[in-house]
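After the structure tokens below, expect a handful of questions from me.
The complex is shown incomplete by one protein chain, all other protein chains being positioned as in the whole.
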Amino acid sequence: MQLSLQGIGKAVGGEMHLADISAELTSGLNVVLGPTGSGKTSLLRLIAGLDRPTAGKLLLDGRDITALGVNLRNAAMVYQQFVNYPSFTVYDNIASPLRQGKSHDAREIDRRVREAAALLHIEPMLDRLPSQLSGGQQQRTAIARAIVKDAELLLLDEPLVNLDYKLREELRAEMRNLFIQRKTIVVYATTEPSEALLLGGSTMVLDQGRVLQFGPTLQTYHHPVSTRVGTIFSDPSMNLLDAKIEGAQLHLSADLAFGLPAHMADLPAGQYRIGVRATHVSLSPNGADAIPALADVDLAEISGSETFLHLRHGPLNFIAQVEGVHPFGLGAQVTVYLNRARLYAFDGGGKLVGAPIIGDIREGSGHGTH
Amino acid sequence: MARIDLVELSHSYRPNPRSRDDYALPKLNMTWKDGGAYALLGPSGCGKTTLLNIISGLIQPSAGKVLFDGQDVTSLQPQQRNIAQVFQFPVIYDTMTVFDNLAFPLRNRGWKRPDIQKRVEEIAEILDLTGDLKNRASGLGADAKQKISMGRGLVRPDVAAILFDEPLTTIDQHLKWTLRRKLKQIHAQLKLSLIYVTHDQVEAMTFAEQVAVMYGGEVVQMGSPQELFEEPAHTFVGFFVGSPGMNLLPCAIEGNEAVIDNIRIPLDPERAQKAAATNSPLKLGIRPEFLGVVKTETTPSGTIGVPTVIESVEDLGNFKIATTRLGTHRLKAKLPETVEITPGPAQLCFPTARTRLYADDRLIAA
């Protein structure tokens, strides 16, 4: 299946929510990644048919569906809030889309409800009411209801955002396998880069109602076309440092200059913005490309298994992401190593002009098969 | 400032609790040191908010005592306890200016006008609110409102501890960092005891020197972030802290080896012997960060390879997660982004120094 968005725009009361969105969405997972207020929900509502675009067309397998209402589109949607029928059991909730419209025989309904419940591991809860379930189970029910009817379009609007941290992690890991082998066009909106990476498929980076980049998720991650994409598609945000290229040397600050890495060798002298992800700033030298820099620690943020060091080196502020748990007091000094081979170069306008050469950026590579 | 002791504390929301299930908090003994930064970490419904409200005095415990510096405060009202609390959603007095909000607790305690003026200005300075003092609090952003909530606690010079109940829930991602940093600075500057409740491991571990992990009303481990990561005292801590959580496999002990579905995994002899001595059900735990996966016959020195099949590899940009099979179980391994690895047969390496054993879900110490 293929959904093509052709110059989609949406203005409400003179305010532009979406502008000139053109993209080809195919069966499988399409992640829409963007910060709060970037227009993700507006886009999902347009695709579902809940709203009409003020410009452009939507074609599903070549058929114009722009004017079709939500009831004629065969779409299913999962929301941030856990939306279930409060007076129906889990079983009836999941069965509800099958009982509307086209009549399925009871045995067929039963088979499909149990199949969907099994996929989402809620079989033991089929007789319960939504109010007797935990948040995670309620959202599983909502997702089961969305997949049970094999809709052509399955839209998920930040479905995990209201779940506890650990439940989110658990459900997220299942999502990928849930959608990977369906003919359905799945559109999944999220603000979190890690979610996009985990889901795989393709990623559309949305900002202020415009598409900044759209392509296979890993390729988008490794080749952000602009500083803005780098910022949005990195957690923590990609470090951006003002720099100068002069005589085959990259000058980051008065006392931090080094030879250009191979992938930047062709760049003319001038002012640049250098992007480096936090994970490529480390505490130990890693090969010939490690560039040492002495920095003050502003704060060490520790997640369960990683430490995020907020660092200052002269006028430069940047974040390092280090494996393991390393306590640091406020104001401690450390030597960190920038991985020269993993620097991105952006021009004055923020456009990517030099990207690291990464082994496998072929579409979908690096992802396992079953 | 005070040291807080919880002695034989238990609480039930039911009038006549009988079984253990009737209790939100079964029985708790704990000490919070003066000037420490603590976090209470746990999933929703684990009793962490109940515990926080007992410390602040908003809830009277069913049994047990709360001591501040050795003095019994169990029956005292919150305003008599010198406690400040910051809630999930910003609580500010809408009709007042920022200054009046900060001055409110002092006015309620009958302070004199010049003293109030001086103290409020001091605290506003610390919180970077000086410029907003004359503005109405209701017009400010969520982060400023949370700072005001905090400030209303900080203005009282006698405040023993500040309690936080998931205070960053409504704050935008990029502001969270500045606010967390502010909290750390205030802690360093004022040496106050801080207790921070959250379900988010990042928040707990960034904020606290000591994290108490709660599970089913019980504190299953109290330790530094590093200890929680390297020596989880309970299988729940292993599962809950870290992303993905610890791999946990039921096992038996034979000699110095763990046996899982007839597969033998070498262990630290000391731990293995202790484990063999117990009758409780045993589990082997290893963090995905420490589990090695190699495609070759040769394994890193000091480890013995266990044959496995890699089912899938997920490239998450900065690292890779390999899902592997061991007998009937699945294990996850976290690998550097630079590692080239594909599904198929491989070897798993369990470094003995990183492999943990749990009896009845509790860690068998070395």
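Remarks
Residue numbering begins at 1 within each chain, and the chains themselves are lettered A and B in the order written.
By definition in this document, a residue touches a chain if its C-beta (ideal position, glycine included) is under 8 Å from a C-beta of that chain, and two chains touch if they have at least 3 such contacts.
The definition used in the following text is that contacts and distances are computed from a predicted model.
Set against the options "MnhB domain-containing protein", "CDGSH iron-sulfur domain-containing protein", "Sugar ABC transporter permease" or "Cation:proton antiporter", the UniProt name belonging to the omitted chain is "Sugar ABC transporter permease". Within the set B:Arg152, B:His199, B:Arg271 or B:Arg287, the residue that contacts the chain not displayed is B:Arg152. Among B:Leu25, B:Val66 or B:Ala84, the one in contact with the hidden chain is B:Ala84. Residue positions on chain B in contact with the hidden chain: 53, 56, 58, 77-79, 83-85, 87-89, 91, 93-96, 104-105, 108-109, 136, 138-139, 149, 152-153, in rising order.
Quick note on the criterion: only the chains that are shown with their structure count from here on.
With centres defined as mean CA coordinates, chain B is found 27 Å away from chain A. Contact residues of chain A toward chain B in the complex are 36, 135, 164-167, 169, 173, 176, 191, 193-194, 197-198, 200, 218, 221-222, 237, 277, 279, 298-305, 308, 310, 321, 323-327, 330, 359-360, 366-370.
For chain B in complex with chain A, the touching residues are 43-44, 172-174, 177, 180-181, 184-185, 188, 199-202, 205-206, 224-226, 228-230, 239-245, 287, 289, 310-320, 322-323, 334, 337, 340, 342-343.
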